[in-house]
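So that we are looking at the same thing, I have put the structure below in structure tokens.
Here the complex is missing a single protein chain, while all its other protein chains stay put.
For reference, chains read A and B in written order, and residue numbers begin at 1 within each chain.
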């Protein structure tokens, strides 16, 4: 009987040919031109500005650099910025999780409206964001008289800055979490509850671990914006040196007073924060993909 | 929900309340003041220009990041997020210095870039870039190779495949990216004030007009201009969504 696999077909021509003639890729010229264009574009708009910040900041040497940063006004600005971020980020985190939870795990009337409202601050100019709080709490504002009588300062003080920052950073966490929680669905939660876990336990043991990287991602973007917000804060802060100036506002003042080195010194600190933000963001998104 | 109303709805409704306190004549006069009108044109025009530039280059960058390998790709990919992470004021002063007549880039040009509308476009381009790249990138990533191969096997060359097969798949994402960048640019303040020069009628953007009015305690006037901006960007976004909706309706399987 036949020996099955011995189908002998050794053909005489054995040609070694590594072939890849295929026009599914662009020619090398096109490829490298596109890469060059991209690199050039990114250099011109992103890399050079970033480098210039550090170069200008250090133009007059380390001593000037350090002096600009430890200047009392600068330190006050740094402190204020940190305070704002420490208040705003947790508040928006809690809200973001709650909103995303509400939107993805339940159905109710007005859900679409809620989604739209969450996104609204992105569509509003930061200057307008500042303006609306002046209209509410300013001297001629809706609550102006009442606040004056009770001697409460909101606008041109820390509360105003916090409110304006809350407004502009409002969507970050929720926006990041909603799509994530949508794809995860509710089966895991249902399983957990059916096993007898309480709502809170379910949240901490099931939901939270699932969304932690997405949450981090949202928080980090929220934080970056909270630290760096300029327009909205500029409107409500009142620009009182050493008191209501955040870091970006401090930079503006220095710059407008032609203290370029000092302005860039503070800017360089913010740039380092920005770079850290990017790095953490990428780690978070990379981790998020692993799950 | 309470939080939402306190932080978002209540403040925004103030715009309406305040506008209503104005007479129609006053309102109309404020918003049609030549300085204001000039600023609308400038804000709209420069946001449009920056958006278009970003759609073209943002798509190229997304393409390069997805399809090619080259040294430093990861770093470039990360840098695209810089405008999201860098405070706008920092970006503003850096770009201004760079593109000023004596700056590293500005000195290569015979004409002024900073303190002109061109400078504004540059600042807005900086702000808008990640919006386009980050919306086009995932679409490109998920694009099946099969349609490209089908096109090649039917005799199309690479350029035809790109224009007729790949690009149409990217349009919706490009439009989304554009609309995000555009609406952000319309209201952008921090990065623009430094580079704009802020000359009335020439390089004064709309948010700056609001700012100026606020500094003069003209809250009513500021609100009127704010209404124009809000309504304007609302209409534009509606229009863009309409286009997108029409495009999507046809071919989704």
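By definition in this document, a residue touches a chain if its C-beta (ideal position, glycine included) is under 8 Å from a C-beta of that chain, and two chains touch if they have at least 3 such contacts.
Just so it is clear, contacts and distances are computed from a predicted model.
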item	value
Chain excluded from display, named as in UniProt, from "YojF family protein", "Sulfate/molybdate ABC transporter ATP-binding protein", "3-isopropylmalate dehydratase large subunit" or "Aspartyl/glutamyl-tRNA(Asn/Gln) amidotransferase subunit B"	"Sulfate/molybdate ABC transporter ATP-binding protein"
Candidate in contact with the missing chain, chosen from B:75, B:150 or B:242	B:150
Where the unshown chain meets chain B, residue by residue	144, 146-147, 149-157, 160, 164-165, 168-169, 250-253
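One rule holds for everything that comes next: only the chains that are shown with their structure count from here on.
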item	value
Residues on chain A engaged by chain B in the complex (per definition of touch)	22-27, 30-31, 34-35, 37-39, 41-42, 44-50, 52-53, 56, 95, 99, 114, 117-118, 120-136, 138, 140-142, 163, 166-167, 170, 221, 224, 227-231, 234-235, 247-249, 251-252, 255, 260, 263-264, 267, 270-271, 273-275, 277-279, 281-282
Chain A-facing residues of chain B, complex	1, 3-4, 7-12, 14-15, 17-18, 57, 60-61, 63-65, 68, 70, 76-95, 97-98, 103-105, 122, 125-126, 129, 145, 148-149, 152, 157-158, 183-184, 186-190, 194, 206-208, 210-211, 214, 217, 219, 222-223, 226, 229-230, 233-234, 237
